[in-house]
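The complex is shown incomplete by one protein chain, all other protein chains being positioned as in the whole.
Just so it is clear, A and B label the chains in written order, and each chain counts residues from 1 on its own.
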Amino acid sequence: MLEKLKDKLKRWALRKSIWAYHLNTGSCNGCDIEILDAFTPRYDVERFGIKLVGSPRHADVVVVTGPITAKSYERVRRVLEQVPDPKFLVVVGSCGATGGLFQGSYNIKGPIDKYLPVSAYVFGCPAKPEAIIDAIYKLIKKLEEG
Amino acid sequence: MSYRMPIGPIHPMLKEPINFIFYLDGEIIVDAEPNIGYAHRGIEKLAENKTWFQNLYLLEKICGICSSAHQGCYAQGAEYIFDVEPPERALHIRVMMWELERIHSHLLWLGVVAHLLGFDTLFMYTWRDRERVLDIVEEISGRRVGYSINTVGGTRRDVDDNLLNKAKKVAEFILEQTKYYEKVFTEDKSLLIRTQNIGMLSKTDAIRLGTVGPTVRASDVKRDIRYNFPYAIYEETPFEVVTFDSCDVFSRVVVRIREMYVSAEIVKWIAENIPSGKVDLGISPFKKPPVNEAISIVEAPRGELYYYLKSNGDLKPERIKVRTPTLANIISVIHMIKGHYIADIPPIVGGIDPCMACMDRVLLVDINKEKKVVMDKEELIRYSIKWYKKNKDIVISERW
Partner (left out) sequence: MGALEELKNKLSEKFGDKIKLSEDKRGVLWIECDVSDFKEILAFLCELGYSHLSTITALDHLEENKFALIYHILSFENHPKIPICLRTYINRDSPEIETVLDIYPHALVYEREVFDLMGIKFKGHKGLKRLLIPEDAPEDYHPLRKDYKIEVGD
């Protein structure tokens, strides 16, 4: 009974304003500038209550771009451990989801879902801001419905 | 008394994984060391396993911001290898996209610098204006980022008069807006104090350390590939080299703002003077090039981009070597940062317009005390704004 209540509380708290932390694991910056673009006056996700935070400890959703390269793997793990639960992982861009163009390269440790559970994928190389907003919106809806 | 202060590798300012370790003595930085490799995706090796035409799409993903510079430089080099000349109209379109990319890149950078100094309103303004440039680019090529307009032998798409008129209007809009940005950056006292006399790089040091791009032009050195080694149609366009002589971060801001004027003028000129004709030679993707080797140098928004290509007569290249401008500038950052406060790190490193995806991170190390302090991005920016408020009584006013 208490568990269900806690769960409901968590989900209610997340619905209204999602704080996102942006993490780059070695991408070309294409998706990163499109994510930042979502916060600029043309697309403006802040009207949905989504805010970009500077520290992983304040985040609800972690937005990850890039294929994980050999050197960035350890650091990514450490950062993601710092994010408090409940946390959701959104992978933006084709290289995070499948390796994209860089499949087969010697320095790529592989798509992110080999190591961590992913809640949403946004495909595209780079993904458009509208697609990113759509993914976060769908995530919020999923949270509302349980 | 010194601290060891690793910052990063998830560095806030640059939105890219970087590793900074600063060697501090009190609050002054005494030494630094690069530690890169976080965005190394093994592209040179991948390029040896894909065909000449497939590589067009691989190499443009080296960097999302200067993607057209990479792809255009590769296409130019491949045309040297195949020993073909693209049609004039194609060269005009290629140069127009290069210059539009330079405008968008400099606006992006201006916004990032404003954000680093605590001036978020200006960040929003510049990125809003940048959307107009992205709109015209999307209409011409079909995508906002990563336009893929080039191919070996010309460009993939043509433009019509309607698009050229729109491009001209965007160029005129940029000329207007740039006057406003120049006014803000050269007149606002708080911005001036945080950028003037910070990160000095003398003329002789700039040449000795192999600096490229707007960073070296901001030290009063007249080096620009479009001027010294002209390629495509730059000799016919109204192109001028922009230099400035105060050798500090302020100088780099001024150079980039003035380069936007030059780029907008070139776009206008092309919209009026583009010749008619084909845009693509129609080389088959299955054609094998002769045994040959070539170099291709272009001026990317960040500086000199150098490609070396080698063919052994096969469908796949033997070797492709890419040297991006940020790698060349990283040595001068190490030199520039010594003697400064921690609070000055964001504008100095941001001043070279680092594209870490092209190059791959920096690590700064500190000496003495071995006390570890880790700061993440927003913390560093907030720290530097607070430091300047406390010690120099500077507050960025929001009256603009």
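Heads up, the rule we're going with is that a contact is a pair of C-beta atoms (placed from the backbone, for glycine too) under 8 Å apart; a residue touches a chain by one contact, two chains touch by 3 or more.
Keep in mind it's a predicted model, so treat the numbers as computed, not measured.
Asks: So there's a chain missing from this view; which of the remaining chains does it actually touch?
Replies: Checking the complete complex, the chain left out touches A, B.
Asks: Of B:34, B:87 or B:301, which residue touches the hidden chain?
Replies: Touches the omitted chain: B:34.
Asks: Thinking of the whole complex, not just what is shown, which of B:96, B:114, B:170 or B:209 touches the missing chain?
Replies: If we include the chain that is not displayed, B:209 is the one touching it.
Asks: Hey, which of B:198, B:327 or B:385 is the one touching the hidden chain?
Replies: Only one listed residue reaches the unshown chain, and that is B:327.
Asks: Kindly note down the residues of subunit B that lie in touch with the hidden chain.
Replies: Touch set of subunit B with respect to the missing chain: 34, 36-37, 40, 42, 44-46, 49-50, 80, 83, 207-210, 221-223, 228-230, 294-295, 297, 304, 306, 308, 310, 318-319, 321, 323, 327-328, 330-331, 360.
Asks: For subunit A, enumerate the residues touching the unshown chain of the complex.
Replies: 70-71, 103-107
One rule holds for everything that comes next: only the chains that are shown with their structure count from here on.
Asks: Quick one: subunit A and subunit B, Cα centre-to-centre, how many Å?
Replies: Measuring from centre to centre gives 26 Å for this pair.
Asks: For the complex, give me every residue of subunit B touching subunit A.
Replies: Touching subunit A from subunit B are residues 9-10, 12, 15-17, 37-43, 45-46, 49, 57-58, 61-65, 67, 108, 124, 127-128, 131, 144-146, 355-357, 376-379, 381.
Asks: Would you mind writing out the residues of subunit A in touch with subunit B in their complex?
Replies: By the definition above, subunit A touches subunit B via 22-34, 36-37, 40-42, 53-56, 66-67, 69-72, 75, 79, 101-102, 104-108, 125-126, 128.
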